[in-house]
Structures are given as structure tokens and as C-alpha cells.
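Notes follow the structure.
The other protein chains are all here in position, but one chain of the complex has been omitted.
Moving on, here comes subunit A:
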Amino acid sequence: MTEIALFGAIEIGLVYALVAIGVYLSFRILDFPDLTVDGSFPLGAAVCAVLLIAGVNPWLASLAAALAGAAAGLVTATLNVRFKILHLLASILTMIALFSVNLRVMGRPNVALLMQDTVLTPFYGLGIPDHIVRPLVVGVIVAVVVLLLARFLASEFGLAMRATGVNARMARAQGVDTDAHVYAGIALSNGLTGLAGALFAQTNGFADVTTGIGTIVVGLAAVIVGETVLPARALALALVGCVAGSILYRLAVQLALSADAIGLQASDLNLVTAVLVAVALILPRLKAKASRSAPRSTRAAK
């Protein structure tokens, strides 16, 4: 793997770390399987790209992308909480609708960012190679998000959100408005994903409606890899695990693609990811089965 490819993998891993954290919020903390991210990621990219072209300040454009993502999350949460549509289906409905919305936002399937200033522009002239600047800037943004989120989850509001996901009945008996926490959590999750989309557009120089496909699987893969390498009970560490998982996942993909012997192409990425996630989901079961049958086999050996 070349140095450029290595830093490229770290960079994209850091961008998707925000998706991983969002997925961790919905899947793990709220126990709400939310596929909206497949739409809110390209939505964030589209909103950011269009605003940059319109000459809006890059930080404001990124913030707007996050808010757009959060709004998409609110749609899913409303369909589920208010109208009792199954969470999975509610999120698929939003995701499908967002495909059309994203085309509307951009006016065409993709938009290139060539001359526009991005959040990275001020850091390019500092004498650090571009391929290192990008992961550095994104890394700082991710670090700030992790710190803020860890503090948020340790607050009374954040604790109530965690209780909502673990035991909603108990949470309600303790006076927690569980509906409000689902709205807030899913909005936050998709807001982070929208921000990731904005960073993707700015680091890669384009926004494309098709970049959303498989976002959820990539996010889940990062969460699972993170939980495997950093099996932490403390929440702050779990968030760090999401970041680490996302980077490791990208490095593994990069390795697989650069090993000519395997003969994989970039277009095989989705297949590789799906297999990886499936294996990661199956492994714990096999392990549990093995440990259950192990004592029996030793007894048989005696």
C-alpha cells in the first residue's frame, strides 16, 4: 500500500466514523434499526455542495448539511413514533424519498466542487502535504464530535436516552418522555451522518446521489469492528471504538483491494462489506455455540 493510499484510507475512515457513531446511536443506544443514513449521507453532501457553489461559508454549509440530515431523521422518527410504522420500514420510506429529494437539491445526479473553498482550504497552504492535511482536519472534527457526544451521553438527558433504548417501560415509569428521546436521538444520528456527507463532498470534491448506497452497512461494519477490537463498557470508549473500527475497516478494504493476488476491484467493495458484516454477525453465534458444546466434548473425551 502506498503512503497516499494509506492516508486516503484513514481519511475516508474518519469521514465514515461520523456515520459509525450515528449508527451506534440508533442501533445500539436507542435500539432503533435506522436505515435513513443511506439517504441522509448523500443529502448532507448535496446540501453542502450546493451551498458551497452558492458561495456560502464552508462551516455554515457543513452545519446546514448536518441540520438537513437531522430533519431527515425527524421524518423517520415521526413515521415511527407518531404513526406507528415499524422503524425499519419507516426508515426505508425516508431513504427512498430522499433519493428524489437529493436529485432536487442538486438539480442533477452529481455536482463537482472544483474551485470552491472548503473547510480544508485554509489548511492547505501550511506546508503539510495535502493527503495528510485532509485526515488531520477531519480527525480534529471527529475528535470534537466524540468529546461533545460523550459529555452529552453522560448528561441527565443523555442518560434518559440510553434508558429509553434499554428499557422503555422503566424509563417512562421514571418520568422519561421516551418519544422525545427517540426524536432527539434519531435526529442526532442522522445529523452526524449529514455532517459526514458534507465532509465527504469537501474532501472528495464532488457530491453524487449514488454515494449513499450501502452507507448503513459500512457504518454497521465500523461499529462491529470497533466493538471487536475495543470491547468497552464505558461509553466514551465505545465511541472511540466506532472511530477505530471505521479506520480499520477502510484499511482492511484498502489492503484487500491493493493485493493483486486476490483480484478484487473497487466495485466489489459492497460485496466485500456485506460479507464482512454478515460474518461479524454470525461469528458471535458460532462462538457461543462452540463454548456451549465444548464442555460436552471434553466430557465425552474422558
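Here, a residue touches a chain if its C-beta (ideal position, glycine included) is under 8 Å from a C-beta of that chain, and two chains touch if they have at least 3 such contacts; residues count from 1.
Criterion: contacts and distances are computed from a predicted model.
Per UniProt, the protein behind the absent chain is "ABC transporter ATP-binding protein"; the candidates were "Carbon-monoxide dehydrogenase small subunit", "C-type cytochrome", "ABC transporter ATP-binding protein" or "Serine/threonine-protein kinase RsbT". Here the missing chain is touched by one residue of A:Met1, A:Ile128 or A:Met170, and it is A:Met170. Touching the missing chain, out of A:Ala9, A:Val142 or A:Ala160, is residue A:Ala160. Within the complete assembly, residues 152, 154-160, 162-163, 166-167, 169-178, 233 of subunit A touch the chain that is not shown.
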